[in-house]
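Coming up: chain A.
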Amino acid sequence: MSGSLYVYWLIFALMMIGLYIVISHGNLVKKLIGLNIFQVSVFLLYISFGKVRDGSAPIVKEGIDTYSHPLPHVLILTAIVVGVATTALGLALVVRIFEAYGSLEEDLLHERDAASGVDGPS
Partner candidate 1 sequence: MSASLLLDLASSASLLVGSLFVLSGGIGLLRFPDFYTRIHAAGLTDSAGAGLILLGLLLQTPGWETAVRLVLIVLFMLLTGPTSTHVLAQAAGRDGVRVWRAGEPRR
Partner candidate 2 sequence: MSMFVLMNLTLFGILAATAVTISRLRALYEATMLTALFSLVSASLFVLMDAVDVAFTEAAVGVGISTVLFLGVLALTRSREDVTPRIRQWPARVVVLLAGGMLVYASQDLPRFEGATTPVQVHPVTDVYLRESQDDIGVPNTVTSVLASYRAHDTLGELVVIFTAGVAVLLLLASSPGPGRREEGEGPAELVLADYRVLRVISKLLLPFILLFAFYVLFHGEYGPGGGFQAGVIFAAGFVLYGLVFGVDGARRVLPRPLAWAMIPLGILLYVVLGLAGMLLGGEFLDFQGLRPGDPQAGQHLGILLVETSVGITVAGVMVAVFFSFASRRAAR
């Protein structure tokens, strides 16, 4: 049984590395990179659900009977788009944050906020 599960375990490991980067790193760009890795690994998980042994890409041709399932592919196409949309928005925020604070380190940003007064947005 476990022989057929190796793919899932590998994917889970990748997902967790991504999640770890998101939470543990204080740099905002690095967080977004981690988010990317986390998302791509989840995409791999979905695609692995659709794969059939000896299947081929779900483009119908004469003489081919076994196809992998097209639905996960469609879902992940959508999810990739969502991912890049999030990345673009996050990066735009990063640029603005850097212009406003001069730093991208989360701890430093909070320090600078505290220094400028809790209620006194500049």
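One rule holds for everything that comes next: a residue touches a chain if its C-beta (ideal position, glycine included) is under 8 Å from a C-beta of that chain, and two chains touch if they have at least 3 such contacts; residues count from 1.
Regarding candidate selection, all candidates are chains of the complex that A comes from, given by their letters.
The structure displayed is predicted, hence computed values, not measured ones.
Touch, as defined above, links chain A to just one of 1 or 2 in this complex, and that is 2.
The part of chain A that touches candidate 2 in the complex is made up of residues 1, 4-21, 23-27, 29-30, 32-34, 36-37, 40-41, 43-44, 47-53, 55-61, 66-78, 80-89, 91-96, 98-99, 103-105, 107-108.
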